[in-house]
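The complex appears here minus one protein chain, its other protein chains still in place.
When the chains are written out, they are named A, B, C, D and E in that same order, and each has its own residue count from 1.
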């Protein structure tokens, strides 16, 4: 069930069954010349929908804008500063905790979010540890899980793309969006021959100017010419299957 | 064009035509017993899509979580504190300004956002006025426009619902979501007979406990039993038509 | 009774009669070539004194500096950033709430404060709604009221000045200061012939550089050559009479 | 010249003569059973007016609310948190620096402000030292001066009150307000016999509960029964004379 | 060379040779019944000294207090909130960048710091990416390296302690402190028989109350009875050797 498509009495009823909620979190940032700017938000969003269909999970609206300062050299990229993202996650968790939610499963689509979201969890836990949390806030469990960090997905990525998978604008994430939005995917993929050459270089990530210099078209280590909607369909199936289990274990653990 | 569905070279090309961007902003909060919790985000999101189809506007991802502290007495409602929302809008605007965007049209779906978003604009302008903005940031124009604040929509609301329109969980916004998501709409509307009685009371808005006491089922002044997908279709057409003009004037003004 | 002129036992006694307090809030910013820089603070200050004389209201010290970033192109203007103003109002309200005050009536003299002060109220309410307010803080009622937003004043302004009233450095506010401080008023008014020409232009408000370009002498839409101490006396009487009633209703409502 | 009573062209003219500004800063807090709650703001305010008459100094509106957390056990006391006060002073200084002011003389009426205001100066200087100040901000000089910290005032206090002067609600500050506002002074002084007994105790200052326990009627070390309007007149003259010189040296130093 | 033991002309001279600086960062938190509370700060501190002896690196004072909210259930543990730690690292880096340092090597002793420090790096880079960094700040390179994350150390830990190594209050870190401070080490180790039983449990890390419940004596997965000064000496040698190379590559890379 999508939280946005529920009424409050429906959420009230859900809370009698479960106090866990699934929150897709992504980013709005360049994904190379043929990738969706929304890739990192769209992937966890469509996967969360799949998980919800199979498990009945309640899905919060996607946090579409993440920590992407290093991509600001490419038009369309948007970042929250880490300090802003921490405040957002604090507010989201504290709001939902007022209703009795105490298990927060952030399904993540962007490596650049990991540090800030993990820091946000500590900031939230620190409220309890330092004694400044709302007095009636329950003990909370926050979990960040990258959608690609399940065995089946990693195996499939290796099989399908090998060394062309890369680190940013990966074949897997590009494929997943091509599968989920086939029409847009065809439009973007059409520019592949013209815009994508070799596998992209790899290197460290620093500020936006440095990033643009090192990775002139935005990709890191990938060759998304090998991406396809068909591969995306396989990845979708593998990811939803396994992530549904991860979600269930988290939602139901003691 | 949806920013999330564009590649960065497409945004680069868009910037040669226009430096304006359309940003739907809403809220995730109860809308009475038969309204979508996502009403205030979904309405500007679907309208922005309509505006974009007719005008070619670039549409940023919806800011789905707004300032909704007064709704926290109802399960599922989420708020950002005003200070957090201000930081979010600062970061979004400053990110896009790096690419050359200088006209920001926030299409708003939630009255509770107005003060915080307007304050955010002042915070952003103050960076320029106090001399602390990025040195190469262009002069910015920020505009907040509520989707219902156009003549045609207000007339239609009056004609269709009269005094039952109300102030929160209004017939118009509920209708618009029923039109946009008919299947969910039917599910939620089915509870109307059981859950909705009289027209809801009116009164001041303070904190969440006070709100829940004054407005026991969440509605203010409305009777959304009169909402319908058909009315929503009419409202959609009226809103998109007129808002497209508002957008065009903003995007093209000297 | 002025809070600054009271002793703490007198405030303690006041609190047995009323838990409401009147807080003038203004701004320190240019008001055209012949207006007091303190106009927006002085107007609510003198009116609050009048209200207090008639009603016995306790009046806090005027918050003389508000959100005026757009006026920074003119010497003498001072702004608080919205985030600073929010913090100030939070602290003032939370301090007074420790003593048992629970009704806060901000008598406002500056349109530019509205968004930030309203956002501050939400920030304060959110402390309660999110459960982080002081545990023994009572439920609070915060109200912002612009001094000119009463029927009698608006009627008088229309009658006296018509279209010359304008939007900033209005005939009404300039008149009110000329009435309250007649000697200074005469000094400032003396420059009218030399410094004030036509009715000023109107337009949107953005940052300080844009403002100065659009409104070269600081006025918006007004022609304060028509301002006078006599008109100010009439406006004072109309405002105090009606605002005293507004205050009483707020202070005494259930 | 009072900034609030000036027009912007008058401030523009002042800046051709001087880039120094005098800013009274005080507090709103209990001053014992017979002292004005506004004592610490009113004293520097009236003295600043005297200094301005003799020297032509431009006087900003008084910052009436300071850091007074320890007084919150007494009705009517208001505090800004140190972090809020720092932000306020930053904004005031940075606003005025945009106009060319570069010498800021804070005439202080409250010992509890000293640390926070001094920290604020460092925060402002740090913007320059760390390279984050507005690029065209001039080098700034900020000075905090307590009104009683001049030789003539300290001598007079000793002569007039000896050991009864005390540390809070001192005979000198109470006298100065009785002189400046004689009618209110008489009202407050009338309660002296009933409310003031011995000289008050002394001790360390911590939080508000501790303060109220140590200093049950709010005074520290003083016996303001010895305060009088006559003594206040002498103190006023001594203070204005000497502070005018301090101001002049600051405003004119190389 | 220790920065604390250098004069500024010596630092000036160092900067002609290198713009890299080594910053030990740790934590002050319980390390089980027989571990130093300072373990995580002392380990990188002593290793940094070793690296400096071999490479001439300049070593900043250790940041001894880190993000340790989960340990607050045990006496003596101190935490910075993530938001505070981010501000500290921002200030340290921005201060040193004023002098021309542009390579910051944080030698880390505490897993709980990783997210916050990494987020701090992004906050710092974001200043550049968003255009708000000091205008003359050079492009920066920030690196966090855990002292145990080198091949030789991991191999040695496995060989020496196998599955008893654990995750917190590990045999390796306890050994390293026993080696560095043998006298204190003997005092603490003397309580091993009495206080340490089985290998400690493992599990997730949340807030302090949850942590204390899961890990009653503070250890996670380790049995530090196997720790020894002799093992510490081996680990010291392995770590310094390999980390000196890591430092050199970072300090000298193009």
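We take it that a residue touches a chain if its C-beta (ideal position, glycine included) is under 8 Å from a C-beta of that chain, and two chains touch if they have at least 3 such contacts.
Here the structure is a predicted model, which is why all the values come from computation and not from measurement.
Asks: By the document's own contact criterion, which visible chains does the hidden chain reach in the full complex?
Replies: A, C, D, E
Asks: Check the options D:43, D:72 or D:171 and report the residue that touches the missing chain.
Replies: Only one listed residue reaches the unshown chain, and that is D:72.
Asks: Touching the hidden chain in the complete assembly: which of C:134, C:162 or C:204 does that?
Replies: C:134
Asks: Where the complex has a chain not shown, which of E:77, E:122, E:172 or E:234 is the residue touching it?
Replies: Of all options in E:77, E:122, E:172 or E:234, contact with the hidden chain holds for E:77.
Asks: Kindly state which of the options A:130, A:233 or A:246 is in contact with the chain not pictured.
Replies: Checking the options A:130, A:233 or A:246, the one contacting the hidden chain is A:130.
Asks: So which bits of subunit A touch the chain we can't see?
Replies: Spelled out for subunit A, the touching residues are 129-132, 135.
Asks: I need the residue numbers on subunit D that touch the omitted chain, in ascending order.
Replies: On the subunit D side, contact with the omitted chain comes from 67, 69-70, 72-73, 79, 81-83, 86, 112, 114-116, 118-120, 122-123, 125-126, 128-130, 139-142, 204, 206-210.
Asks: In the full complex, which bits of subunit C touch the chain not displayed? Write them out.
Replies: 91, 94-95, 98, 132, 134-137
Quick note on the criterion: only the chains that are shown with their structure count from here on.
Asks: Both subunit D and subunit E are touched by which chains?
Replies: Output, common partners of subunit D and subunit E: B.
Asks: I want to confirm something about subunit C and subunit D. Since they are copies of the same sequence, is their interface symmetric in residue numbering (over half shared, so same) or not (under half, so different)?
Replies: Counting shared over all numbers used gives more than one half: same.
Asks: Could you work out the angle of the rotation that brings the CA atoms of subunit A onto the matching CA atoms of subunit D, rounded to the nearest 5 degrees?
Replies: 180
Asks: Could you check which of D-E, B-C or C-D has the same interface as B-E, with more than half of the contact pairs identical by residue number?
Replies: It is D-E that repeats the B-E interface.
Asks: Between subunit A and subunit E, what is the separation of their C-alpha centroids in Å?
Replies: 30
Asks: Distance-wise, how many Å sit between the C-alpha centres of subunit A and subunit C, to the nearest whole number?
Replies: 47
Asks: Could you check subunit E for residues that touch two or more other chains and list them?
Replies: 129-130, 132, 135
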